[in-house]
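Below: one structure in structure tokens.
For this depiction, one protein chain was excluded, whereas all remaining protein chains were kept in their positions.
== subunit A ==
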Amino acid sequence: MFYHDFRTMLIRLRAQFIKELLCILRDPRNRVVVFVPPLMQLLIFSYAATMEVRNLDIAVYNQDTGRAAQELVWHLEAARFIAQVHHVHSNTALREQLVQGKVIAAIAIPADFSRTVAVSGSGHAQVLVDGRRSNSGQIVVGYLSSIARDIRFTADTAPIPETSVTVRHWFNPNLVYLWFMVPGLTGTLAFFSALMITALSIARERELGTFDQLLVSPASTLEIILSKSLPALVISSLLALLMITLAIWFFRIPFTGSFGLLLIGLVLFILSAVGIGLVISAISMTQQQAILGGFVIGVPTVLISGFATPVENMPLLLQWLAQAIPLTHFLIIIEGCFLKALPPRDVLANLWPLAVIAFTMLPIAMIFARSRLQ
């Protein structure tokens, strides 16, 4: 008897699962929300990121005629991120280039540069960076430092340095924008796709009147919630995996952590997003309300998650709130797995909050879906 009940339950679940999958994949609104933004944003961001650290112009005022100075200039001219090196012949012209925004950085090589190098093994050149473009500027300094290191010089960023400071960025030594952008974006976009698929799911049926049909059928609320969760889980996880694959093979971002742990994190993370989406859907009466609800919840979630600004810089209250947001934890996991071989202990510390969020939101969705009957 029990076996029979279980079997009919599986039949019911299967029917609902297929229905749900077909609805998601065939709904033009869903297709737009689910598939277009992730792929488009991934491409736009990667392209925008390329623009920031490449194709830059640099001005050089070389007052030295020695071999070391010439070597430095050659290296600059050969550097991949520099489009053109403008040679100027006065400090005023150098400043002019920078002020007018023609170049992002200006390098003044003093007349005694080669001599100092020959005597002490290292020399000082002055680097002026356009502070108006601070992000790119910092990255350029990073690049220049690595060039200088390659040819055993140090590049000074201060006009008259008392001690020369070398900044070294761990895990992303060249501060490649893409390296932290793409994993973060993967999490954000997967979150939105899961949120939207599920937010629309119950609301769509309610709007079209099929939800009543479903409620009078033998399918229990648990089955309804399950059958709405699974397809969203599958689709959003596959989407995230596709983006991770692109990150590794297309964007060539080093993946240093454990893939298995990332996968567990991904599933729990999508489940929690599904839970939040289903709660929104259970409350909404129409698809329009559901979409609105999705954005009202989704956008602040991304802002507080630490995707754009570090959580540590937020007011205490928001820091607490951030802990309740699945994206916060998943960003730590995915960025950690990509760039810094996050040890299992640290992954676990972020896995259990995801599990807690997922397994609180799903029952709440169930309660809401049922209580709407009254």
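Definition applied: a residue touches a chain if its C-beta (ideal position, glycine included) is under 8 Å from a C-beta of that chain, and two chains touch if they have at least 3 such contacts; residues count from 1.
Rule of thumb we're sticking to: contacts and distances are computed from a predicted model.
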{"item": "The complex's invisible chain, by UniProt name, from \"Sulfate adenylyltransferase subunit 2\", \"(2Fe-2S)-binding protein\", \"ATPase component ABC-type multidrug transport system\" or \"Cytochrome c oxidase subunit 3\"", "value": "\"ATPase component ABC-type multidrug transport system\""}
{"item": "Which residue of A:146, A:220, A:258 or A:289 touches the chain not shown here", "value": "A:220"}
{"item": "Identified contact with the non-displayed chain, of A:11, A:238 or A:285", "value": "A:11"}
{"item": "Residues from subunit A at the interface with the omitted partner, ascending", "value": "5, 7-9, 11-12, 14-16, 18-19, 22-23, 26-27, 208-210, 212-220, 223, 373-374"}
